[in-house]
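Only one protein chain is missing; all other protein chains are in place.
After this line comes chain A, so read on.
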Amino acid sequence: MVDAPAANSEENAADAFLQGGVSLRNAPGPYFGRYGGRWMPESLIAALDEVQHTFEKAKADPEFLAQLNDLNKNYSGRPSLLTEAKRFSEHAGGARIFLKREDLNHTGSHKINNVLGQALLAKRMGKTRVIAETGAGQHGVASATAAALLGLECVVYMGAEDCRRQALNVARMQLLGATVVPVTNGSQTLKDAINDALRDWVSNVENTHYLLGTAAGAHPFPAMVRFFHEVIGVEARAQILEQTGKLPDAVCACIGGGSNAIGIFHSFLDDASVKIYGFEAGGDGVDTGRHAAAITLGRPGVLHGARSYLMQDEDGQTIESHSISAGLDYPSVGPEHSYLADIGRVTYEPITDTEAMDAFRLLCRTEGILPAIESSHALAGAIKVGQRLTEGKADPSEVTIIVNLSGRGDKDVETAAAWFDMLDEEGNVKGTTLSTRKPKGPAERAAEAGAADVKEDQN
């Protein structure tokens, strides 16, 4: 039983860090300062213990690590590239911006790192079924992929509203053999999908592993999910040293639950010269109440098993979050981020939908890369950070910034087309409905074939 240390011990932690005496890396959980823990039903504690023990054994087992490395390399395509975004950089005060290309991983985002690790653990635990929650669909697709690869049954819970926003990803999961369960409770988004996944887990825990998709939830999930994503930062740190000969001035990532962010941040936490920024979804603007900026405007509370910053009303009811990005539309955040915010090691700022979509378009047009809307929040933040850090610098190109480009934006094309007024009143992309030829889909082909059969019969 560890109780919350007083606020001054957090100041001490920050002081100690700045004096170089304390490492912020490899925090094992369950507590990160006064955050984290296990605010969970007793029914699930044995399962959490099993996951924890299996994980601890596995990460000390060279055979497991070799298996994971092999999948990362030969299945996901790691290491992912570190690409300098030269034309985009001109808009960031001239700072050199480098993109950590998690969008190039198999399935199109960082999510694959975590699911491969956890799916291997599920096999080690003898589980035959994995369940997952998903917001944008990226984690659901990644989970369905890992389940197909390793021969596990897969059920994905997805808010009904998110199913509508990300219909293409629903089809992808189904094509990969997963069952997608639309969740119609509550706000019908990510948090409600997690609620239903937890209800499933408590009922089927004997044969089922809950493949949680972000660095949040009850211990050991925050520390475990971070571990599987640490490869992002390990690669990025080595790549930037190789390409520029020095550490970056800043590292930027978007924050929903915060798994891509903690994955890239981790390698830089002890590099005191590196400023670290997390960008939350500011939605319509944090003063409108329609946002998902848990650290910026939330207050500590418990949701889904961890104590962390939480968007809640005066009664402790969770407030519905809002963001154009389904993947950031979550009213809390991983507990390690809350701790890093409190001790001042990482700076967390909100980015509005508009800022994110401007950065989205800018990256498309300057670099030929279509980013996920989630990652576009990090890009928008990097523009601001670049402008700040280069202010008054004779040679702004001395400033280098890494942005974690956590996913690709193919899934967001429809949202972006609507945002940029590219659709007609029927919701079709303008200029795509002019053809006078008959459509040639499977239905039409069947009809034509049928007509041909009839003719043949008559002959």
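Note that in this section contacts are C-beta pairs under 8 Å (C-beta built on N, C-alpha and C of every residue); 3 or more make two chains touch, one makes a residue touch a chain; residues count from 1.
The working rule: contacts and distances are computed from a predicted model.
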item: Name of the absent chain as recorded in UniProt (options "Anti-sigma regulatory factor", "ABC-type spermidine/putrescine transport system permease subunit I", "DoxX family membrane protein" or "Tryptophan synthase alpha chain"); value: "Tryptophan synthase alpha chain"
item: Given A:D70, A:E206, A:D287 or A:E391, the one touching the chain that is not displayed; value: A:E206
item: Residue touching the undisplayed chain, where the options are A:G77, A:G94, A:G186 or A:G285; value: A:G186
item: Sole contact to the chain not displayed, among A:E63, A:E242 or A:D315; value: A:D315
item: Option touching the unshown chain, where A:E42, A:E63 or A:D395 are the choices; value: A:E42
item: Footprint left on chain A by the chain that the document does not show; value: 1, 3, 37-47, 49, 185-186, 191-192, 195, 198-199, 202-206, 301-304, 310, 312, 314-318
